[in-house]
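Here it is, the structure, as structure tokens.
For this view, one protein chain was removed and the others were kept in their places.
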Amino acid sequence: MQARNPDYHQAVAALFERGFIADLGVTFIDCGPGWCTTRLALLPRHFQHTGVVHAGVLSTIADHSAGGAAMTLLDVGDVPVTVEFKIHLLRAARGAHLECRGEVIKPGARFLVTESTIEAIDGASRVTVAKLIGTMAPVAAH
Amino acid sequence: MQARNPDYHQAVAALFERGFIADLGVTFIDCGPGWCTTRLALLPRHFQHTGVVHAGVLSTIADHSAGGAAMTLLDVGDVPVTVEFKIHLLRAARGAHLECRGEVIKPGARFLVTESTIEAIDGASRVTVAKLIGTMAPVAAH
Amino acid sequence: MQARNPDYHQAVAALFERGFIADLGVTFIDCGPGWCTTRLALLPRHFQHTGVVHAGVLSTIADHSAGGAAMTLLDVGDVPVTVEFKIHLLRAARGAHLECRGEVIKPGARFLVTESTIEAIDGASRVTVAKLIGTMAPVAAH
Partner (left out) sequence: MQARNPDYHQAVAALFERGFIADLGVTFIDCGPGWCTTRLALLPRHFQHTGVVHAGVLSTIADHSAGGAAMTLLDVGDVPVTVEFKIHLLRAARGAHLECRGEVIKPGARFLVTESTIEAIDGASRVTVAKLIGTMAPVAAH
């Protein structure tokens, strides 16, 4: 896969600087053509009262990381919009932080198919807790 | 559909009182056997910088409302856990608040199939912005 | 919803006349703007050895009926292609025949969101056995 926007790295980083994703605390780590990695230091507000990270938190980081991966392949001036996604909650998510990797598994001019995998990390323990597969469409940014 | 827990209304309301769902600002409206309605007054932090509600916010209210609907049918002492869901983002979500209705479309002892529909409301305008279909499993609460 | 192809009824009917859908035995019943109904008389080859209709048969009729519903809204010369779908197998499918109704829940120039519901019919018994939700994209027919 090849980037068409020479400044894609900066464009992806900018996706994490404002709005709900920043309010939640998700931070951008890195990206390359077709992939994007992110991180969330877990805080009490991210959990359910049962002590497990809420599915909505997992959906948010997985969706946005998939969007970041899609963004690496878009034309200058386009941004990815989520058409739909499916997420499997594989194991109870606990720990100090989450790491997520989004990937494009099928690029395209009209839509891109993306996957994200989330790991929950606690000391030396690293557990895959969720997997997303979804469709992103490029639209002109305003 | 019939509730087996005589105090199901209180049990569902309690699902919205703590943790991420309360931190986000989602409030419980009402429930009956197989359904649950909720509401979110939209705040600046719920949006992307493009002015559209983040897909993660929509996923959170849709998933939790589906869980509330499932909870109405569970045995005393059980809570619903999300196995997986798919969400379609049908239209850009803007406005003053969201309303969500979760419904059980197939009850079951091992898992329940649920749907949620989210409407964005702005004055007299009411637009369906997202639809979720997912699988919930009952587990013993701790 | 409004049809743009004045001959949409004939165009949808033609989708069921050849290829795998005809080989399987699925027949077109009727359609209108945004919906399409179909039928399959169940034969021994449609079943698993357990006596239940195979998930692949259900997927085929649900997907093609959703495509038929999408077709009613396309421009002359376009056909719908399935981008992705999710199907829930709600109950064991048995009986003399299946009926399926596909519907467009969100039209669009780039993609359409569709749902299909399958009922299994045996004498006076009519049971909802599966539900699909998926994304269709219009492409120019060759």
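In this document, chain identifiers A, B and C correspond to the written order of the chains, with residue numbering beginning at 1 in each.
What we mean here is this: a contact is a pair of C-beta atoms (placed from the backbone, for glycine too) under 8 Å apart; a residue touches a chain by one contact, two chains touch by 3 or more.
Because the structure is a prediction, the values reported are computed rather than measured.
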For the chain not depicted, the shown chains it touches: A, B, C
Touch criterion as defined above, residue of A:L15, A:I118 or A:I133 at the omitted chain: A:I133
Hidden partner interface residues of chain B, rising order: 83-84, 86, 110-111, 113, 135, 137
Hidden partner interface residues of chain A, rising order: 86, 88, 90-91, 105-106, 113, 131, 133, 135
Interface with the undisplayed chain - residues on chain C: 17-21, 23-24, 45-50, 53-57, 59-61, 63-64, 79, 81-89, 141-142
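Here is the rule we use: only the chains that are shown with their structure count from here on.
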Most heavily contacting chain pair (counted by C-beta pairs in contact): A-B
Chain with minimal offset from the mean of all protein Cα atoms: B
Distance from chain C to chain A - Cα centre to Cα centre, in angstrom: 33
Length of the line joining the C-alpha centres of chain B and chain C, rounded to whole Å: 29
Contacts with 2+ other chains: residues of chain C: 86, 113, 135
